[in-house]
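What you see is the complex with one protein chain gone and the rest in place.
As written, the chain order gives the labels A, B, C and D, with residue 1 at the start of each chain.
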Amino acid sequence: MVNDFLILMKQELVITLIIFVLLFVKLSNKDTKNETLINFVNILLALNLVSGFFMIREGNLFGDMFHTDELLTLEKNLLNLGTLIISLQSYNWLKDHKHMPEFYILMLSTLLGMFFMISSNNLLMFYLALELSTIPLAALANFDLEKRRSSEAAFKMIVSSAFSSGLLLFGISLVYGATGTLNFAALSTSFTSTPLNIFAFVLLIAGFGFKISAVPFHLWTADVYEGSPVPVTSYLSVISKGAILFVLVSVLYKVFTPLNESWYNMLFIISVLTMIIGNLFALRQQNMKRFLAFSSIAQVGFILIGITGQSAEGSASVIYFVLVYIFSNLAAFGVINLISATTGKENINDYKGFYKTNPRLSWVLAIALFSLGGIPPTAGFFGKFFLLLAGAGRGNYLLISIAALNMVISLYYYLRIIKAMFMDANENPIEDVKAGWSPKLAMIICVTGIIITGLASGAYQYIYSLVK
Amino acid sequence: MTASQVIFYILSAFILGTAVLSVTTAKIFRSAIWLLFSLIGVAGLYFWLEVEFIAAVQIVVYVGGIVVLIIFSIFLTQQSGKEMLKASMLRNIASILSVLFGFALTYNLIYNNNFQAKDKPFDWTVNKIGTQMLETGENGYALPFEVVSILLLAAMVGCIVIAIKSKPEEKNG
Amino acid sequence: MNYSSYIALIPLLPLAGFILLGIFGRKYFKSSSGIIGTGLLLVSTVLSLYTAYKYFFVDGKAGDTYQTITALKFTWLSFSENVSIDMGIILDPISVMMLVVVTFVSLMVHVFSLGYMKGEERFATYYAFLSLFTFSMLGLVVSSNLFQVYIFWELVGVSSYLLIGYYYDKPSAVAASKKAFVVTRFADLGFLIGILILAFYGKSLDIKTLMENLQSSELAAISAASFVGISALTWGLTLIFIGGAGKSAMFPLHIWLPDAMEGPTPVSALIHAATMVVAGVYLVARLFPLFALTHAALSIVTFVGIVSAFLAAIIACTQTDIKRVLAYSTMSQIGYMMFALGISGYGGESGLGYTASMFHLFTHAFFKSLLFLGAGVVIHFIHSNEIKDMGGLRKYLPITNLSFLIACFAIAGIPPFAGFFSKEEILLASYHSNKMVFAVALLTSGLTAFYMFRLYFSIFWNKNTVVNSHHGEGPVSMKLPLVILAFCSIFAGLIPFGEFVSSDGKALDSHFDPLFSIAPVLFGVVGILLAMWMYKKESNKPKQISNSLGGLYKVAYKKFYIDEIYVFITKKIIFNLIGRPAAWIDKNIVDGLMNGIANTTAAVSNWIKGVQSGKVQSYAIYFFGGIVALAIVFLYLWK
Amino acid sequence: MNLSLLIIVPLLTAIVVLLVKGLKQVRTVALIGSAAQLVLCFVLFYFYQQERANGNTANFIFEDNYTWYAPLNINYHIGVDGISIAMVLLTTFVVIAGVLVSWKMERLNKEFFFLLLFLSLGAYGFFIALDLFTLFFFLEVAVIPKFLLIGIWGSGKKEYSAMKLALMLMGGSALVFVGLAGLYFNTNVNGAHSFDLVQIANMNIPIEVQKLFFPFAFIGFGIFTALFPFHTWVPDGHSSAPTAASMFLAGISMKLGGYGCLRVATYLMPDAAHEYSTIIIVLACIAILYGAFATMMQTDLKYINAYSSVSHCGFVLLGIGMLTKTAIDGAVMQMVSHGLMTALFFAVIGMIYDRTHTRQVAQLGGLMKMMPFISTVFVIAGLCSLGLPGFSGFVAEMTVFMGSWEKADAFYRIATIIACASIVVTAVYILRATGKAIMGPVVNNEHLTLYDAGWNEKLAASLLIVGIVIIGVVPFFLKDLISPGTGIIIQKLASLIK
Partner (left out) sequence: MADIPISHILFVSTALFFIGMYGLFTRRNMITVLMSIEIILNSVNINFVVFNKYLYPDRLDGIFFTIFIITIAAAEAAVAIAIIINLYRSHRSIDVESAEEMKY
């Protein structure tokens, strides 16, 4: 039992360990250097990442509260990887931050929440994990304590999330009332398509939609992303979204099978709206973070198409895309993070003439944006291709056509930034920014990831074998 | 009409009435008080439902914790007597319409679903709740309990970081 | 010697000259390029003469008929099983005759140019272009394949373009070259479509096979298939004839020819008098068996030919630029050849027109190139093209004077000069088939005599021009061709042409009839005398006459305003009504549509931005609205 | 013969270009790389002919098939037939000429050559791909470098043009994607779907499916090849691009579309191609004639050539739309021919622009005097463009006409005549441009001091001219090369046409 516990929950345990160590350090009031602590956390995260590839077992713990298997371990590992990259990237921002340990405590507790959410086998556990992965994030959003926008972002986030969890809870209560069970396995058989159930399901979808910022539940996204500190924004847009997507796939595929037809159509509508609205808003943005917020909304639209495939290809492509998305979006955020931390500039216009002063960073950002835009040979191309292909598997070519054309719109705004960096002239470009080893490492990981994960089919095939 | 019924309807009316007052009254302090009443009313409803444990938790956490916190923060942030600004007419109308419509829709669905009570005794004891809460096996809630505790910890850390007045000036000066 | 062993050299030697001079001439053969070009061509000429001798006198005949010999043939580009472009060389009476004419006249021009073009900056280029032209023209005349004709047809056109535009810094030369190319290109469009039509029904591009197919098995099909009530055969041939008419400067596609005189004068002699411009005639002759199948097409040929002949003659009377006069005269003479073909029948006696046409083509080549070369000497001497700058030049340019006079007699159809015999045959043929045509032709021949001698007297007699030129008639290289060509102009008519060339390959007796000749000669003499009366001495008679004619004169002087009509059509209609709108539509509508999509997207994006109002409570309302909408859709609408 | 070398060589060259320093080294590496590629292509050509001579009648030769994404049955599958070889040869000619004309690239030369080589990699990969995914991959690889090339090194309203080009081409490939996905899900190879071109070709895709997806694929590829009315990226894109990029764009990039229309749309969905041929022909005719008329009104040399490309690429589409063997032969020949010709044209326009700093016809004049070589090349390019025999354009256009005329129906006849008519309009605009820019008196006296082409420019132009002339003079080489390939395509169609 204890053995099982240690092995099955090893990822969660490591994260908990980090949290407690940090708490201890913070409470012990010793003057530990921030750098040391950051490195310590990074090393442990890396270890956790590595350990995620070994001794993988399938099993349940705590009754049916916790379930894990190879696929779920992989999903957690992906989130862990993303967190590690963000942590590496935030080095410059964190090393002088007064509340560095708290930052990690909050961030890692949300990560822990996501792990539990992925492993949850039960609506209660799911809800708790969801809250664990949301509430501390609101606090994190406020981590630029002196900035008005940061507080505003945090406020918007907490209100929106509370509202959405209220609706979600109402939905869960209706599910509970209709079926008498909270267990996923039991739900998959007893959740029939009565009107009330459909309504409850809509509420649940809205809860998910809120977290992945699907239209029309996305409105908080841009404001929160803009106001939050960059590391938090990247965390929000990549990790927290990725986690909920993993859960969404498994919940839709495994639990709500009786509502198959309805949720397919629902996702169809939502994904079309999400793509279009996300794109339309992204077109006009001037702030990098806000821009990436809307672009990430549009990305979610594409991911939803992959989910509609409802096949092994569908879930494999979603997981694969999240991996690609981690690399690409974090590469972009890495650059923005660095620039924001050293110069405080976050506007697209500030990036004019960026290539003159920072050719390498420009290429990193460019590759990241190409990947987000789905341009080969970056992994983003493969990711999107597989998503759309999975979606096309259901034979809804209208959806695929809309998506394909939306890719064109999305390309426009990605290219806009490329244009600013490479083509536009600027009197005062951002000065030559020196990145430390840590952000550099993060960028190397991301760029390598962007290039390798697509051209080499290993990642996808591994995921596919797990999904199958 | 039995006494139980009468009590129920009175309680219901009380809960809803105070809730409405709480969300409409112009003075923030009063609003908090109405909320307090409403929460107490809900606790009363739990009593009426014979789940005294939940009623107790409700009173302890909500009345003793949250409302106090709210009132405390009201004192921190403004004068209690001042009237609050009103939302715009448009917003009000939109809200009322959407809320009424939402309510109609939802309740219609719930009503038509025709929940039928099972004629079985609901047996819960504090003891049972306690054991299940800490049980790790089937039907155990140990893990959720842990999760919530971490959440509380994180929330606490977060609150402290955010709410405590930073003193950068002192450090620098 | 078998033909195939050397025949290819005839066109290929000039090609070699072109490549050599074109690529390296500028650098390495700046001064020697003339000699190289001429030398190569000399070999070609000798070979052609040898071929002619061999064909006509040794082995061309099988029985009493001249055979068509395919000396060389290989598939160049195959389209489908039957249809392919073959490059080949066929020898039959007209191709052999043309070989001789082309190489000979070209050689004369090459030689003449040695003196005439001496010292030009782009001397080597000039010879390269001349060689290219000679190659193309030779390729054209020996073609065995209809498409091969087209290919060389185009090449001839481009050489003409390059040569007309030789003085590239002269805007008028550039414009003329462009005009020549575009007009002939337009005509070639007809040719091309004609080829397509014939090839489709004839199931071959090989001329021989094509004609056999069409004459026998496919005739019914091609005659039956019709478009706008005209049979496919007529369409095809008419379109091909349009091609020929373009190249041969027939009305109304003749407008490029006078302008083409912007090119160096020897070029005019070669291309725009003796060889290229008769390609149209040659083409019709080449396909004559097919033309003979349909009366309609031949009528068109006749009509166009006679109208061109007459119209050009009238215009020629009024022009004052000597090269232009010659140009219109060329057009007029080609009109003769054309209608001669048009009125001809196929085979035997009825084929007289055919023979006459070819005969006239043959003789015309000599005296017309002679006229041009003579004009070249004059221009070279006086540095002007205008008649008004000339007069009394006989003292300065004796040889030119004499040879020019010979050529004038030849073209006027005065016996015993070459033109007399060929023209007389044409008139005879037309007399037998169509009296109306005969009448006009006769009148034209009188006009011809008039304007030629008008030219002659204006240049060499009339007023005395004081010229202080340091050079006379130029070097031997310029005089020699004049003498040789004059010689030919005198005696070429004595060849019993009908023996060799006829529509069906069988010998045709000479139709010389002294009695019949009286009328044409009379017309000619009257024309000459009239010209003499008006132009021999300087006087104001011409002025008075032109004034008395008033509007008529003006119309003729303005070339019947055909140029203006063209300008109207191209500038006003094509450019303004098609080109400009096309460009406008593309820029504003098609591209506007694409930009419009982008702008609409941006506008929509701007329009919906209010949703993201920054008010968290509005977000919540939208959030809830979304839920309600989804719920309604899936509960009530989309079941 | 390992076909992957065709991709590896440019890739390696591109990488080495990034590693070396200074213009001299960079351009030398680029030149060596592209020369190596040229040699490689000729070796490939030779081996291919050997194979054919040895009686190898397989549809595709030198096939390589590696599993790429096994779960989706996506393979890296390459192989060549005559058509591919012709296109590959074209590419290598244009690339090496492009490198040569960019010899003096001053700004960001490393990036420039890198992108150029990377772009060529996309084209090579596209032409040899036999798996639709591989094909699509390379198709998109070849889009973004164009954006950068135009946007960074271009002139005029370069950002606008670059963006327009990138978006329209991506729009095209988006449509292509839908078409490919539709095909994919309607295939069944041992219970799995397939992207394999060879396998799909052997399958009978239901006609309803074809009719649904053919427009996607065809219009998608059509955008690349300037299908009316989606051609508007062409004038802007070409005219703003730096010389080498214009050469590549018009010379190769537009051929990607034509090749795709043929290889993917028509070959795999013959029934639909037959159904829709009328529409294709109408659009092609519009492009041909209307493009030509629009060209007539242009005053900028690059615009002239760009619009004329629209017109010329119309022949490609016309040939494909006619669906006869000869017409399709002609279409392929036109692709090769137009590729070389237009590259030459853009190269020479670039040379003129480099010297005079203007491309406005009115501001040029009498260039023949100062730059005889460049002017001669210009004239040659022009003559090729207007379809003069002896140059490749004639051969290709005539083949298209002959092929189109094989269809005996008033509609096809009229279409052919319209197409033929364009040769006159072409002559008009080409001669106008030549007459004004090259001939005539010198307009601007400052131009009198200009110099003629350098060795690199001469070499570049000569290479392209040699290509043009070889095709023009001995067309049977090209024809015999592509004939088996088009034969296969036509075989699938043969039953429908009768």
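Just so it is clear, a residue touches a chain if its C-beta (ideal position, glycine included) is under 8 Å from a C-beta of that chain, and two chains touch if they have at least 3 such contacts.
Computed from a predicted structure; not experimentally measured.
Engineer: What shown chains come into contact with the chain that's not displayed?
Structural biologist: A, B, C
Engineer: Out of A:10, A:156, A:241 or A:416, which touches the unshown chain?
Structural biologist: The missing chain is touched by A:156.
Engineer: I'm checking contacts with the chain that's been left out. Which of C:164, C:352, C:521 or C:616 qualifies?
Structural biologist: For the chain that is not drawn, the touching residue is C:616.
Engineer: Which residue from A:5, A:176 or A:363 sits in contact with the chain not drawn here?
Structural biologist: Per the contact definition at the top, the residue touching the missing chain is A:176.
Engineer: Using the touch rule from the top, list residues of subunit A that touch the missing partner.
Structural biologist: Those residues of subunit A that touch the unshown chain are 124, 127-128, 131, 135-136, 138-139, 142, 145-149, 151-156, 158-159, 162-163, 166, 169-170, 172-174, 176-177, 180-182, 222-223, 226-227, 284, 290.
Engineer: Just the residue numbers, please: which parts of subunit C touch the chain that's not shown?
Structural biologist: Contact residues on subunit C toward the absent chain are 609-610, 612-617, 620-621, 624.
Engineer: Residues on subunit B that touch the omitted chain in the whole complex?
Structural biologist: 2, 4-5, 8, 12, 15-16, 19-20, 22-24, 28, 31-32, 35, 38-39, 42, 45-46, 48-51, 53-54, 57-58, 61-62, 65-66, 69-70, 73-74, 76-78, 84-87, 91-92, 94-96, 98-100, 102-103, 106-107, 110-111, 114-124, 128-129, 132-133, 139, 141, 144, 148, 151-152, 155-156, 158-160, 162-163, 165
Going forward, only the chains that are shown with their structure count from here on.
Engineer: Centroid from C-alpha atoms only, then distance subunit B to subunit C, rounded to Å. What do you get?
Structural biologist: Centre separation, subunit B to subunit C: 101 Å.
Engineer: Using CA atom averages as chain centres, what separation in Å is found between subunit A and subunit B?
Structural biologist: Spacing between the chain centres: roughly 31 Å.
Engineer: Would you kindly tell me how far, in whole Å, the mean C-alpha position of subunit C lies from that of subunit A?
Structural biologist: It comes to 77 Å between the two C-alpha centres.
Engineer: Counting only residues that touch at least two other chains, what does the list for subunit B look like?
Structural biologist: Within subunit B, the residues that touch at least two other chains are 105, 109.
Engineer: Give the residues of subunit C that touch two or more other chains, as numbers and ranges in rising order.
Structural biologist: Expected reply: 598, 618, 624-625, 631, 635.
Engineer: Taking the complex as given, what residues does subunit C use to touch subunit A?
Structural biologist: Against subunit A, subunit C makes touches at 598, 601-602, 604-606, 608-609, 611-612, 614, 616, 618-620, 622-627, 629-631, 633-635, 638.
Engineer: Which residues of subunit A touch subunit B once you look at their complex with the stated criterion?
Structural biologist: Going by the criterion above, the answer is residues 16, 19, 23, 61-66, 98-99, 102, 105-106, 109-110, 112-113, 116, 124-125, 128-129, 131-132, 135-136, 138-140, 142-143, 145-146, 154, 174, 177-178, 194-196, 199.
Engineer: Any idea which subunit B residues touch subunit A in the complex?
Structural biologist: 105-106, 109-110, 112-113, 115, 135-144, 147-148, 150-151, 153-155, 157-162, 166, 168
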